[in-house]
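One structure is given below, represented as structure tokens, and several questions about it will come after.
A single protein chain has been omitted from the complex, and every remaining protein chain is retained in its original position.
So that you can tell them apart, the chains are marked A and B in the order they are listed, and the count of residues begins at 1 in each.
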Amino acid sequence: MSASDPIAQPAADARPGRAWRPFALTAPAIILLIAVIGYPLLTIVLRSLSEPEWGLQNYAWFFGAPVNLTVLQRTFTISAWVTLVCVIAAYPYAYLMTAVGPRVRLVLVLCVLIPFWVSGVVRTLSWVILLQDSGVINSLLRSAGFSGVKLIRTQTGVVIGMAQVLLPFMILPLYSVMQGIDLRLMRAAQSLGARPSRAFFTVYLPLSLPGVYAGAIIVFILSLGFYITPALLGGPRSTMLSTLVQTQVLSLLQWGRGGAMGVVLLVTTFVLLALAAPVMRSRHREAGRR
Amino acid sequence: MNPVQASKGAAIDLESISKAYGGFKALDGVSLRIEPGEFMTLLGPSGSGKTTTLNVIAGFTDVTSGKLLVGEKSVVGVPAHKRNIGVVFQHYALFPHMSVGRNVAYPLTLRGIDQATRQARVARALDMVKMGDFAHRYPSELSGGQQQRVALARAIVFDPPLLLMDEPLGALDKKLREWLQLEIKRIHRELGTTFVYVTHDQEEALVLSDRIAVFNRGRIEQVGTGRQLYDEPATLFVGRFIGDSTVLRGQARSDGNSTALSIAGETVTAPRRLAGEASPVMLLRPEKLSLCRPGQNAANGANRLSGTIAEAIYLGSESKYEVKLADGSGAIVRSALTGESFGLGDKVELCFDGTDAKLLADDSTADTTLT
Partner (left out) sequence: MEMKPLTRVLLGLVCLLVAIWLVAPTLVVVPMSFNENKSLAFPPQGFSWQWYENFATNPDWSNSFLNSLKVASIVAVLATVLGTLAAFGLDRMKARPANLLRMLMLTPMVVPGVVLAIGIYAVYLDTQLVGTLLGFVLAHTILALPFVLIAVSASLEVFDRRLETAAASLGAGALTTFRTVTLPLIAPGVASGMLFAFATSFDEIVVSLFITNPYLKTLPVQIFASITRDADPTVAAVGTILLFATTILIGGGMLLLGRERKGRQ
């Protein structure tokens, strides 16, 4: 049968003389990529090492100043909180998406997609309106007789706003993994004597973990580099690394120091990605197996 | 692309075609001449090189070495889309975004044929495959058999001098397959173009073909009509691949003009001998064998081998028996229902005429490739 014939492969492979063609097709994108991403990043790395003079002084300055380390630590803390909030909120939501009929699912999907598509700046603006001292939440609290709470320019406010913006990045991968889980496995577990809750923790949860990992990694990495939401919702005590980079470059014209911070942020991101890569790959294998 | 010339079939010459994928030789010196208007089937087990040969003719695969002539002109290096050869695929390959009519019109549009002519030819091609009423449907609305008929119409609508078919009925059920085989035969007769048909199903090959080329391990074992392949197989592989057969192996002794095989103490002889040094085996067709009770006189032949009935299958018009011989090998016998019938475990004698036994060189690979 020709399907198993080693030969029944598409025509293009059979023309060794044309092997360069696919590379030619990717060339324009690659060239633009090198010019608009590769070269600028290289510039930043070089500036961090060469301004005002060659050496590691900018990195020494960054890791030597407690205030920078505080911001670095805060960046990680806020990202971790955002990730945690996203996991907790996304898990039941994604599960419900798999469990309901097509009509309700459409509504649930729209609830995720519409904010996802509405301009990020507008969504942050909404949070400013909601969280500010004269905002929706405080005026509701006050009219109910409570005293107002400080939300804007606090870490809590930043986490609430960022988590809302990033939630779709958590829900969508979770949903795609959960969709592939064979629910008959739960029935099998129950037929073997597991209570529903036990069946959930021993069967469903482990099977859904690849989705949690994937979503968590995406959310965490995106959080690290967040700029707009902390800039608008945060105050001096919730500054994140991105804001610091911007201040060094635009306000203080310290390209070397700003560059060094940028490189730290960049390296951190790629290290995390590299660490996550095996998990992501096994997730693909998992998905392929069903 | 001249339609007048194209309406006759083209001859194909393959001369020592080889195709290697790294170390693997998919084709190893294949030579074959296909006459204009002939229905040639490339038959063989999977991986034997028949589909590669088809892909080489179609231009989907480049050859490593060898010459290929279509209509007496070399086409090596000519890309597939300039060869003007119709191809029908096992997986139909109908364009899902075009209606049946547009699918069939596609090759005509590419050839710049005007709309009126196009419509007429599409209608004619669809009528030929009895799908005239389906021009406005989409492929996804058709059954497998209907899709394959549309694919056939699409492959013949531009009057190619040569039509290639790669297991076109492989994905269909038996009834539909048998009916479409007859349809393909009829269309071949009506068109008069050269057909090259790839299949692994020897019955299909026998039904359809003028001639059959039997492929094995990247080579052609034998080319001939179905009768030639059945009656005069050139190799043990061909003998075993075409039709049912019984192979007798034993201690061989050749003298003068005859060969004797001694099988577990019994001896059978055939009045011929094999040229060369290879050890001979005897290949017998089921209808050349007969069964009788031990000691009884046989209807035919001087050769007798004792055995036991291991399987008795009732086939309607006849019965098929599997006999276990003394050396443990099996034999297949077909006998008309009018004769004596046997039950499981009956002691029998297997009789045949020495002239009916084909002497062939033993080839242990024949068994492994077939299973």
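We adopt the following convention: contacts are C-beta pairs under 8 Å (C-beta built on N, C-alpha and C of every residue); 3 or more make two chains touch, one makes a residue touch a chain.
These figures come from a predicted structure and were not determined experimentally.
Listed residues A:I37, A:L69, A:L252 or A:L275: the one in touch with the omitted chain is A:I37. Within the whole complex, the absent chain has one touching residue among A:L56, A:L69 or A:V136, and that is A:V136.
Across the entire complex, the residue among A:P173, A:G211 or A:G259 in touch with the chain not shown is A:G259.
Annotation: of A:P28, A:G101 or A:P236, A:P28 touches the absent chain (contact as defined above). Mapped onto chain A, contacts with the missing chain fall at residues 10-12, 21-26, 28-30, 32-33, 35-37, 39-41, 43-44, 47, 89-90, 92-93, 95-96, 99, 106, 108, 110-115, 117-130, 132, 134-136, 139, 164, 167-168, 183, 186-187, 196, 204, 221, 224-228, 232, 242, 245-246, 249-250, 255, 258-259, 262-263, 265-266, 269-270, 273. Those residues of chain B that touch the chain absent from the view are 58-60, 79-82, 84-87, 89, 91, 93, 95-97, 106-107, 110-111, 138, 140, 154-155, 158, 164.
Note that in this section only the chains that are shown with their structure count from here on.
One simple way to say how far apart two chains are is to compare their mean CA positions; for chain A and chain B this gives 59 Å.
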